[in-house]
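Missing here: one protein chain of the complex. Every other protein chain is in place.
Labels for the chains are A, B and C, by order of writing; each one numbers its residues from 1.
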Amino acid sequence: MTQLDHRGIVEVSDGGVSVELRGESMTLNIGPQHPSTHGVLRLVAQVDGERITKLEPNIGYMHRGYEKLTEVRTYAQIMALINRIDWVSGFANEVAFVRAVEKLMGIEPTERAQMIRLILTELTRISNHLLFASSFPLELGAFTPLMYAMRDREYVLDLLESVTGGRFHPNFNRVGGIKPAAGGGKTQKNVSLDLPAGFYAAVESAMDRIERSCEELDELVTGNEMIQMRTKGVGIISYEDAIAFGVSGPNARGSGVPIDLRKVEHDLLPYDGLDFDVITQDGCDAFSRYLVRIGEIRESVKIVRQAIHSVPAGPLVAKVPRVLKVPAGRVYVRAENPKGEMGYYVVSQGGRIPYRVKIRTGSFSNISVMSKVAVGLLIPDLVASMGSLDFVLGDVDR
Amino acid sequence: MTDNPSETAESPLEGVSALESVSSLDVFAADLAAKVGAESWTADNGTVHVYVTRDKWVDAAITARDEAELGFFSWLSAIDWSKEVAVGEPAADVDNLEERYEVLCRLSSPVADTAAILVTTLAKDDARLDSLVPVYTGAAWHERECAEMFGIDFRGHPNLIKLYLPQEFEGHPLRKSFALGAREVKPWPGHVDVEDMPSVENVEAAAQETDGEEGS
Amino acid sequence: MIENVPFALMLTFKVVVVLAAMLVVALVLIWGELKWGAHIQARVGPWYAGGRWGWAQPLADAVKFLQKEDLVPTAADGPVFRLAPYVMIAGTLAVFVVIPIGPSLVARDLDIGAFYLLAVSSLSTLGVLMAGWSSGNKYSLIGGVRAGAQLIAYELPLVLAVVAVVIEAGTLSLSGIVNAQAATSLPFVVPQIIGFVVFLVASLAELNRTPFDLPLAESELTMGYLTEYSGLRFTMFFLGEYAGMVSMGAIIATLYLGGYWAPGLSSDALKFAGPVILLVKIFVVAFLMIWIRWTYPRIREDQLQAIAWKWLIPLALFNIVITATLKVVL
Partner (left out) sequence: MVKFPLIGLFKGLWVTIKTLFRKPVTVMYPDVKETPAPRARGVIALDTDNCTSCMLCVRECPDWCIYIEAHKVAIPSDKPGGRVRTRNELDRFDIDYGLCMYCGICVEVCPFDALYWSPEYEYGEYKISDLLHDKDKLVEWLQTVPEPPALEK
């Protein structure tokens, strides 16, 4: 009400009961070693009491220089590296890059390989969202959902390991399809790396298991009034902010942006034959982002169930020269990575090594919106909204 | 890359040769190029590139956002075209390669699948460009990263400090002239290290000495 | 009974017995929390410590903490930093002076027992505030201030709930309350169900346990006011929390579940069975707290205050009105 600056009084309530003095705001460093920053992210926050007045994310602690590394590696070696950018969804990172190289070389991957890629991408999406379903309640203080989600995630990772050999870093994609044989020699050449026996039955039981896990999570977390109290109306990313900052993936769909690249990019993976719908919520807050991801787990389960019945027979990989020389050209391919739009802009000058690869990751833009969203939040709300963005520092820093 | 000459305003498709099947992508690219007043455009491999001069950079972005509804700011980065390369393979035909920085900014529509990459070229000596932050607030981080990696100065950027690297880091890592430290230090284990046969060689040498050039 | 023993010796004997019993029960509760919490999360919990079922895990923890370096940060305010844990533990131990363990087995049957109980239990708040302020780091400062606000906000519903029990029992002394429950052979939890819920929620807040563990918020404040503590002092705080659970469990058992009394037992049988019954009731209450801790998230500071002022206090007042009118009418 009255502004008495000379004695530092900012505001006096009507009855003169409470007088607010101007205290200087405290700079609070959240990170880089902090339990809830999903890795090494440092948030320099100006804090007045517990309310944040200004937030500056300070990234780069995890910068491995991917784009410089790609300039000294052949395409097969890059393939082995890029599933480490977003280490929670390893397989999904490879698909966009391998499609970009295939487009440059004009090679069509075989249908069987494309469908296996689709199944493994959806399994990776389920494992990524389950990890989110375990770390997000942990940010809010509930420790038990972490154990349930991790326990059920093991079933999906076992499936990935039985097919590709690696749980997190499969390195299973090859230009023209998937890894055809265990090795290059006489005997290893005809050891085919097709789907192992009993794979379909294992997928069926894993999907039922994941469905039950979703119901359990709904009862324990989604329906829980305290979680709703903590996350409804927290960390509002408006529709315009989501587009202007380039927020993509479940975070954008949580703010009402109805784009799902699986429906838009028709030649990436054979999604057109399968029916699934795009989950959007227009609550724009942490809770709706959580609902979008739990909904997407259910959609992915639906996709995988349809996909395993329509895997066409045929070779695992198309005819590709042994020494890979990619003709000169530029291409940008983007894919619906569980964290957002992940794209590769490959500039090749007709050699074994690309001239330049620009890697567009979802979490990089998802974090940049934080400095606008965090103004006025309390510290627990900041932690809740950071958790709801489901970012990983490898994705942010590349 | 087929470089189409700049079209006149009224019929953007005039430049496309009759034989080439006019895909929807080419129509969109030609139309966008006309609206933006681009020098040229290409649409191969399914990626639309629209080449714009440096001073039309900001209003090209504005028209792309408003008229072509490309409101989603995907990413902004650069390519360093230079003759000698400290790392990796050099460009295709090196001798007539024009040394330049190419700044690329990809914009896509938040609802449809239309998208385009605006490209402009900067000379190596004065790498300056207007910042897109007034047009897209999301561009701030991308431009900071591009500035610290290539040394391009974005005029009008609110706080153009280093994004990833520590503030006191000198040099611009993504330039082709920046060597990759890890590969300098460790010797390459790949060179063939198979010595000759000690036994046979001496036998042959001994044989040659005694019987002249009779050796095996 | 044994009057000829000099008072001082009697006093130290009583203090030693209470201290030992409290710490043993606290250690058992720590083991309970580890095991029950683990099984709730579909995992096994401690297994190898001490042969079978990891029974010696709390002892192993205690020894581990003791041999850790006991450092005092330079920015800390030394004496206050060193004293904080002992003030907190004193608060929880002092509660056992008035808790009746058997018909005649009570340290000192104060006739203002309930009043003393509440006064002493707010002493541990002081310990937490001292720890938070004196640690000299921002996170513990926030943790300490949060603890202060939270514990003061939840002192009121605690008191009002006890007032209702006192009206029901007609006396302030705890053994009187237990006898009142024994007389009507109906534990107060039945007529005082609202009071019981209010008291339980408020006691969770008093002990800084989830869903009210804001001062110790791991994912925000990296350990809240305990960030700078290590070694013996951390053990003191750690034990203080579980000793608090034991004392709060004892209070709830005495006020609402009938203390050492159990239906159908004659008074002299109670002389021996009393402590066991009280222990069982403490474990039941402790299980409830552990169960709640492993299910719920933390709530935010302002929501915490809103629950206290907008829900618990009106509820407690309403409960007092109901009890009073029923007392007069019946």
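Basically, contacts are C-beta pairs under 8 Å (C-beta built on N, C-alpha and C of every residue); 3 or more make two chains touch, one makes a residue touch a chain.
Here the structure is a predicted model, which means the values were calculated and not measured.
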Visible chains in contact with the missing one: A, B, C
With respect to the chain omitted from the figure, which of A:Q33, A:T53, A:Q77 or A:S205 is a touching residue? A:Q77
Interface residues of subunit A (partner: the chain not displayed): 73-74, 76-77, 80-81, 84, 144, 148, 151, 158, 161-166, 169, 171, 179, 181-188, 191-200, 216, 219-221, 223-226, 228
State which residues belonging to subunit B touch the missing partner chain. 186, 188-200, 216
Just checking the interface: what residues of subunit C touch the absent partner chain? 36, 38-44, 47, 291-292, 294-296
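Heads up, the rule we're going with is that only the chains that are shown with their structure count from here on.
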For this structure, which two chains have more C-beta pairs in contact than any other pair? A-B
If you average the Cα atoms of subunit A and of subunit B to get two centres, how far apart are those centres in Å? 26
Report the inter-chain centroid distance for subunit A and subunit C in whole angstrom, where each centroid is the mean of the CA atoms. 44
Rounded Å distance between subunit B and subunit C, as computed from the means of their C-alpha atoms: 66
Residues of subunit B that touch two or more other chains: which are they? none
Sites on subunit C at which at least two other chains make contact: none
Which residues of subunit A touch subunit C once you look at their complex with the stated criterion? 26, 28, 34-36, 50, 137-144, 147-148, 151, 220, 224, 226-227, 229-230, 378-381, 383
Sort out for me which residues of subunit B touch subunit A in the complex. 1, 44-47, 49, 71-75, 77, 79-80, 87-92, 104, 106, 110-113, 117, 136-138, 140-141, 149, 162-166, 173-174, 176, 178, 180, 183
Subunit A - residues contacting subunit B, complex: 59-60, 63, 65, 67-69, 71-72, 103-104, 241, 243-246, 248, 252, 257-259, 264-265, 267, 328-332, 334, 341, 343, 345, 347, 349-353, 355-356, 358, 360, 364-365, 368-369, 372, 397
